[in-house]
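Right, I'll just put the structure down here and ask away after.
A single protein chain has been omitted from the complex, and every remaining protein chain is retained in its original position.
Note that the chains take the letters A, B, C, D, E and F in the order they are written out, and that residue 1 is the start of every chain.
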Amino acid sequence: MTTQLPPGLQLEKVDERIMTLNVGPQHPGSGHMRLIVQVDGDYIVACDPDPGYVHRGEEKMCEYRNYITNIPHLERPVIHDSCNILYPYCLAVEEILGLEVPERAKYVRVIASELNRCVYTMYWLAIYGIFLGHSTMFMWPMGDRELLIDLLEKITGARVTHAYFVPGGVRNDLPANFEDVCLRQVNYFEKRIKEYADIFYDNPILISRTENTGILSRQDAIRLGTTGSVLRASGVDFDIRKKEPYDVYENLDFQTNVLQSGDSYARSKIPWLDMFESCRIIRDALRKMPKSGSVRVKLKPNPKGGDVEVYRRVESGRGALGMHVISKSKPEPYRVKISVGSFRNLICIPYLLRGEKLGNMPAVYWSLNYWPVEADR
Amino acid sequence: MSNELIDFFIVSIALLGIGIYGLAVKRNAIRMLFAIEIIINAANLNLVAFARFLSHSGGQTLALFSIAIAAAEVAVGLALIIVAYRMYKNVDIAEFRSLKG
Amino acid sequence: MGTASGIIKALNSGIKHLAVKRFTLRYPEQKLKFVGDGYQYDPTTGVGIAGYKGRHILFHDKCTGCQLCAIACEGVAEAIAMVKVNENWKHNKKAIMPQIDYGKCVFCGLCVDACPFYALYMTNDYELSSFTKEGLIYTPSQLQVKPHVQQDAEIQIDDRGASHG
Amino acid sequence: MVDATFLALSVLTIGSAIAALEMRSLIYGSIALMGALGGVAGFFLLLDSPFVAMFQIAVYVGSIAVLILFTVMLVRRELIFTKVEDPRRRYAGIGLMLVLMVGLGSLVIDSGLKSVTADEPPIDFRLIGEDFLTYYWPALVLMALILAGSVTGALVLARREDVTDEQRAD
Amino acid sequence: MSVIAPKFRLGYFIKALLDNIFWAVVLLTLAGIPAIMILLFYIDLPIIDGQILTPFLAFTWMTHPEMSVPLVKAFMQTDFFRIAAFPGFGFGALLAAGVIFVERKMLAKLQLRVGPFYCGKVEGILQLMSDGIKLLTKEIIIPAKADKPIFWVAPLLFVGTAAAFVSLIPVAPKTVVADIDVGLLAVFAIIGFFPIITVLSSWSANSKYPFIGGIRALHQMISFEIPLILSLLGVVILTGTLNLSEIVESQATYWWIAFLPVGAIVFFIAMLAELERIPFDLPEAESEIVAGWLTEFSGMMYGLVQLGSYLKLYAFAGLFVVLFLGGWQGPMVWPPFPEEIVTEGITMGPVTAQIPGLPLFSQEMLNGTLWFILKTAAVIFFILLPRGVFPRIRIDLLLHVGWYRLIGLSFVNIFIALGLLYAGVLGPEGIL
Amino acid sequence: MKKFDPKKCAYLFIFWEESQATLVGETAANFSQVMMMFGFAVIATAPALLISRMLSPRRRSNPVKFLPMECGQVPQGEGRTHFMMQYYAYVLMFVVFDVMAIFLYAWGSTILNLPRTATLPIIAFLAIMFAAMAFALYQAKRRNIW
Partner (left out) sequence: MSSADTTETKDTKKKRTRKPRTTKSKTKKSEEINPPAETTTTEITTPSEQEVAPALVEEIVPETEEKVETEDVVPQVDLPKFEKSLADKITQKFGSKAEVAYIKQNRIRINVKKEDIKDIALYIRDELNFDHAESVSGVDYPDAKKIEVVYHLGSYTDPELSKQILALATSAPREEDPNPGRDSTRLPSLREIFYSVEFHERECFEMLGVYFDGHPDNRRLLLPEDWADIPPLRKDFAIKGR
């Protein structure tokens, strides 16, 4: 660990000055996990994350169900981002089963996953707002998220747990007249999130509070293997949608946002900037999408793969989301390993919180784009 | 006004006595500070009482000075106690054997 | 001065929003309008028809008691059980039909995908709460009833912001 | 002749002064000290000097008591609740107190203080300010020096630089 | 649809209520009536028109319409009425309740939601009452190792101190509970009690989060007390008095905010910090330290602390109005009636219209109260608004703001006042 | 019935007030109203606690219920630890500068009656205090020594 404590800390006897705080699990600022924080006055001298309160053994459950029935429970870790967590699974299973996805289904997938990324980011932003004590920033994203949930519900028929992606395409086609509604609501959504700048991102109190806190340098970001917005905030231009394009992302017009400072402010700004790109992608995909065609390859009821091992990854709302699926000629996968962005970013918590002030804890912790349920799987 | 100067004076003497008792008996540094405060207050009471009964503003002025300086004294005294506590892990003045850390 | 202008900008934005339309759906009075009649599935093409995944509807005249929906649900929620019905159908000799426990159902719609006989669809009805666990178990006869739903609120966007109609 | 308010105030003041020294818990002791100081402020009010009374409350209760409470909270828990003292010294102290009070009291009662009574109106508090800036202005500057010195000294004393060096060695 | 708790029995509830009423009645008859009798024995009852004004006589007169109005008017000038109702506790509590309601609705409007809606049919106007009843029936849980006496007394002390603060605020001419020569200093003396209560209650809970919260509150309050005190010195320099009513009267032509905007801003910010309102609500920062020093308070104790904090909010807003916005000063809205209309009523042809309510109040007082409430509402709006707009600040930034920026600005304010005075713009030879 | 004179009636209550006010010093009478307000608030709100205590359920079913808040965990260590924020310096400074701030009021309230030369001592006073404050803030800002 390279970060130095401010000199003079932790020099008296431990039992004299250090107070151990259990932040979580029943804490308004912890999520479904526990941070064992040791504070010396206002400074955090050590922080030990203790996840696992919502561990549900998804990887074990996958070994008992076939490729199709895995879908509803695989999306459970991140129900806000359920399309994106199913995406690598579907890609991997398609590779195992050798399926070719129809062109229209690819576009529908992109639209759904971008909408879902925005839904997740809005949820994350809402929590970030309330973590910083900004109650309006909790209510606005929660409300504006409704626009996108409404769209997703029109597509998939469910508001959060969509179970929409399947190996071989998507479950159903877009409803009639969807393009107009989608364009209207996405445009309004973009107008709304622009207004967050006034009240949140350009707010001098927020800037003074989050700038220069929890700085993750470029080298450390790479060394710690962080991903997603944490990585891009530290100046590494890495987005799987650009670097290893899946489905039709290479045809679409968008860019990745990179900030250099690597502090909590940059980390909190990247997902917000990404939402504008998502809106752009959605509009572009709606334009380029084939107007009709099949959206799903018909599968046998219990498809079997060969003796194959596949690792596929996509860019989710929290960064790279990889699925390592091993098939052993059975209807059930032999092993599914889910490598999630949250779990990879978890390693930053003790690293970044050490030597921080206690007041910075929620700002740093939630700026890591960390979703405890996903990390626990 | 039915109260007289002598009444205030007697209260002041009582406070002074209590303060001196505390200063003599207590070994806890913080309590000794309490005792000092009580003594200062006894003096202030006298000052203000005389000022009122002699109709002169000097007593109140002096009392203000005295209160201000008491504040300064408490700040320094508590800083001393903090330092001593940090060295000896105690506030008992009998434990403060040497002034050298 | 940057600080002061930022603070004034934020305050201004806050005051401006006092005049923006409220975005809350007042639920029991208003209900959100959904696309179509509910999620349906066309086994010939293998593609579903977009719609809300709510409570199921079971067509007794088409159900053959093949248990495919129960098998599909086995890996997901184990919400579907096949029960005896005292009805006589030519195509349903065993006279068994699905009974769905909505305390367990996750509304994924895989049972609809599994049904090859157009017998099981989903509807727009989502108000399923009950005081007892038994009240959440819907028998085939209850599933057969077409729900009466009155959903009309839609998101409307105009210059003063979005609201639910 | 004294009135009821005076009696109540003196009982409050002297009682809490004793309690401040004798209470087992230091926290309660500080609260009692606050009571004693507030009682003295009440006496100031009875003496028609509200400015001094308010100054007393704002400074003593508002800041000195806060500082004392804060320091008491910094001290270990056992020390807050333990009371170390010598019984012999205690009796000696009580004797000393009694001797002092009786001596001074008899001295005062015999003196001519008893005959002093107030017949003039109370002093306006603005006079105090005038005093400060005209007659007592050297004292004001001196007091500024004392305050400045005390805050400097307190900060220099209370910081931990010397201690940390020692601990860094081991 | 809500469900009543399964163990709830209406019969038990009614029985508990009846029990309480029964005991109250028993206590009143056994202790209350004798106490009243003893009191009546000792109090010198005044003689009016040859009769001793016993309570019974007073009640008899009350029924007579001609006599009830002067009686009530006389009652309104007593200390008790002032303390309990009009410029004192009742008025403050009513305004505080209004503030809570307005805060909820306004914040909801700002955040594009509805806010309290169902309780009380009209936009949830009775929500506060239902919340009060809910708090009243909540169990009070005290941590096992807590220091019980301090813990119980702290909320009461908090309310009491806030009420004592309220008592200093003049609402209308001669309508103030305590008209003190050194009113402003008394305000500072009372403000000084809040950190002590906070720190004591947080210490007594014997829990970590309240302790951290209490110490944060202590730092915050004392750090902003100095700018608060210094920012008001400009007003005192220009008026030469510490009496709040006199300060209001000095603003008959100009409000001090016109000359001392810097002081007003500093005072406003320091006020927000003293009130623990949103940009400075560190002591209750829920994402770091669960609810700060309020963590262990439950049920009605929490309710009392909230009541105290809103009373404090009203008092601070009133203080701002008094010092900078001219208090009750304002154009006469209420048309000045001739004296005989007030006492004898209007005769228009055969109809004689009496104005029974007006004689209770003087016109100045009504007008002054109206303006005071309007201005206070405006200030309260600006106190509430940051809650929807700003995030929470950090403790070191807060102390930095308090000790560096605000103290500097308040000295700037003092020198502005001095300059105005010595340049002859204001003061004895100036335009005022 | 005779004509009732409201002024007399008002006098009656004023008479009551005076009968109390003669007991203490004149200025203290005004302050007594502040104390009465304080007492009234305490007396008026204490029944809320009592009624709540009577109405609300009291179940001592589980000792864990009465543990201090520790986010669902069993508390570790003391609740009131030797806890020192790094901002102790500000508390020390407050005591001194609070005195200074209120001292200025003695000057501020009487400045209209004073000659202009009387401002000079206060300027000196402020200058010395500013120097002290500068040093104190410099010390207080060095967080690592607290």
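Note that a residue touches a chain if its C-beta (ideal position, glycine included) is under 8 Å from a C-beta of that chain, and two chains touch if they have at least 3 such contacts.
Given the structure is predicted, the values throughout are model-derived calculations rather than measurements.
Chemist: From the listed residues A:F238, A:F254, A:W272 or A:Y365, report the one that touches the chain absent from this view.
Modeler: A:F238
Chemist: Among C:I49, C:C66 or C:V149, which residue is in contact with the omitted chain in the full complex?
Modeler: Checking the options C:I49, C:C66 or C:V149, the one contacting the hidden chain is C:C66.
Chemist: In the whole complex, what residues of chain A lie against the chain that is missing from view?
Modeler: Residue positions of chain A that touch the missing chain: 51-52, 55, 57, 59-61, 64, 97-99, 222-226, 231, 236, 238, 243-244, 297-309, 311, 313, 320, 322, 324, 326, 329, 331, 334-335, 337, 339, 343-344, 346-347, 376.
As a working rule, only the chains that are shown with their structure count from here on.
Chemist: By the touch rule set out at the top, what is the minimum number of steps from chain C to chain D?
Modeler: Minimal hop count between chain C and chain D: 2.
Chemist: Name, by label, each chain that touches both members of the pair chain E and chain F.
Modeler: Common contact partners of chain E and chain F, which must touch each of the two, are A, D.
Chemist: If you tally the C-beta contacts, which comes out ahead, A-E or D-E?
Modeler: A-E
Chemist: So, comparing C-alpha centroids, which chain is the farthest one from chain D?
Modeler: Farthest chain from chain D, going by C-alpha centroids: C.
Chemist: Could you give the separation in Å between the centres of chain B and chain F, each centre being the mean of its C-alpha atoms?
Modeler: So the centre of chain B lies 22 Å away from the centre of chain F.
Chemist: At what distance in angstrom does the C-alpha mean of chain F lie from that of chain A?
Modeler: That gives a centre separation of 49 Å.
Chemist: Hunt down the residues of chain E that sit against at least two other chains at once, touch-wise.
Modeler: 110-113, 180-181, 185-186, 188, 203, 208-209, 212, 215, 218, 222, 225, 240, 242, 290, 388-390, 395-396
Chemist: Send over the residues of chain F in touch with two or more other chains.
Modeler: Residues 23, 25, 27, 31, 70-71, 80-85, 87-88, 91-99, 102, 106, 108-111, 113, 119, 133, 140, 143, 145-146 of chain F touch two or more partner chains.
Chemist: In their complex, what parts of chain E are in touch with chain D?
Modeler: Contacts found on chain E: 147, 150, 180-182, 185-186, 188-189, 191-193, 195-196, 199-200, 203, 215, 218, 222, 225, 240, 242.
Chemist: Name, in rising order, each residue of chain F that touches chain B in their complex.
Modeler: 23, 25, 88, 92, 95-96, 98-99, 103, 106
Chemist: Spell out the residues on chain A that touch chain E in their complex, using ranges where they run on.
Modeler: The touching residues are 19, 21, 27-29, 42, 129-137, 139-140, 143, 199-200, 203, 205-206, 208-209, 357-362.
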